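Removed from the display is one protein chain of the complex; every other protein chain stays in position.
On to chain A.
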Amino acid sequence: MDFLNALVALTNYIIIPASTYGAQLALGALGVTLIYGILRFSNFAHGDTMAFGTGLAIIVTWGLQAMGVSLGPLPTAMLALPFAIAGTAVLVLVTDRLVYAHYRRVKAKPVTLVMVSVGVMFVMNAVTRFMIGVDDIKFADGARFVISARGFKEATGLAEPLAFRTTQLLTLVTAAIMVAALFWFLNRTRTGKSMRAFSDNEDLALLSGINPNQVVRVTWIIAAGLAVTAGTLYGLDKSFKAFNYFHLLLPIFAAAILGGLGSPLGAIAGGFIIAFSEVGVTYAWKKVATYMIPGFEAEGLLQLLSTEYKFAVSFVILIAVLLFKPTGLFKGKAV
């Protein structure tokens, strides 16, 4: 019984939340890493692209709700997602045409492009605030829980609660589908292969007749799709606030660099490593230890690090990786 309690406590406070957060980070990091691999700069506007896309998804959700459309137990926002992705794709393509294309033409250094993306970030940030405001918005509807804390306790008679939210399940499933589709696209389709070729060696790819403009366009559209999906899932799971997406940028970049910039597999691994280390290292193991070791009464909280250091954890890992494996865990491009 005690063993089960310990297991439930671990699942409830570490495994489920960290997996969900990890999946959200992984989707974000995939977008960053794709842009880096193909357009060769770190896109700081990614977080605000997520915010913009989520804002659109919320507006469409409101429209659908007003028309009485719903998805039953699933959030209506999932129906709005394709519209939001389309809208955001238009925005990033227009941005590319108006801003980035110029810097590609003059063959600007990557660091210039990074600074340009910081500028784009501020503009998108403002556009999002104009569009939907600065307030905290909750737009999740449908069933809240797959397993609710109280229901679980009553059904099993265990002392520890276990909760599994619909949005968490949805996040994990959607992320898995997106990742599978992305890998299929990159490995099996002509456009995907030309994107990888372009990423590996631009000159060779151009010589073999790959149309660079098409590669750039498709990259932006996929990045927009990943950003909006990640942003909407995150917004559903927590809540939407324009300000928060700006902060999401940091762990996303940590995940992408940790995994190796330019490596899709690395982005996913990085996302989960960051999420699990943030939650795991700062967890107070008192309860679990009391359950697992009979007769043991913990004095302190058995916490390795207090929670204010959780960001330090991911960055220590990041620095260690960069020192010993500068290309990241999965051999991305050197930064």
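Methods note: contacts are C-beta pairs under 8 Å (C-beta built on N, C-alpha and C of every residue); 3 or more make two chains touch, one makes a residue touch a chain; residues count from 1.
By definition in this document, contacts and distances are computed from a predicted model.
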Hidden subunit of the complex - UniProt protein name among "Predicted lipid carrier protein YhbT, contains SCP2 domain", "Phenylacetate-CoA oxygenase subunit PaaJ", "Branched-chain amino acid ABC transporter substrate-binding protein" or "Putative hydrogenase-4 component E": "Branched-chain amino acid ABC transporter substrate-binding protein"
Of A:Gly87, A:Pro251, A:Gly266 or A:Gly328, the one touching the omitted chain in the full complex: A:Pro251
Identified contact with the non-displayed chain, of A:Lys193, A:Lys238 or A:Lys325: A:Lys238
Residue touching the undisplayed chain, where the options are A:Leu7, A:Val127 or A:Ala149: A:Ala149
Touching the absent chain when the full complex is considered, from A:Pro17, A:Gly55 or A:Gly266: A:Pro17
Positions on chain A where the hidden chain makes contact: 9, 12-14, 17-18, 21, 24-25, 134-136, 138, 145, 149-150, 152-153, 161-163, 165, 234, 238-239, 241, 243-244, 246-248, 251, 275, 278-279, 282-288, 301, 303, 306-308, 310-311
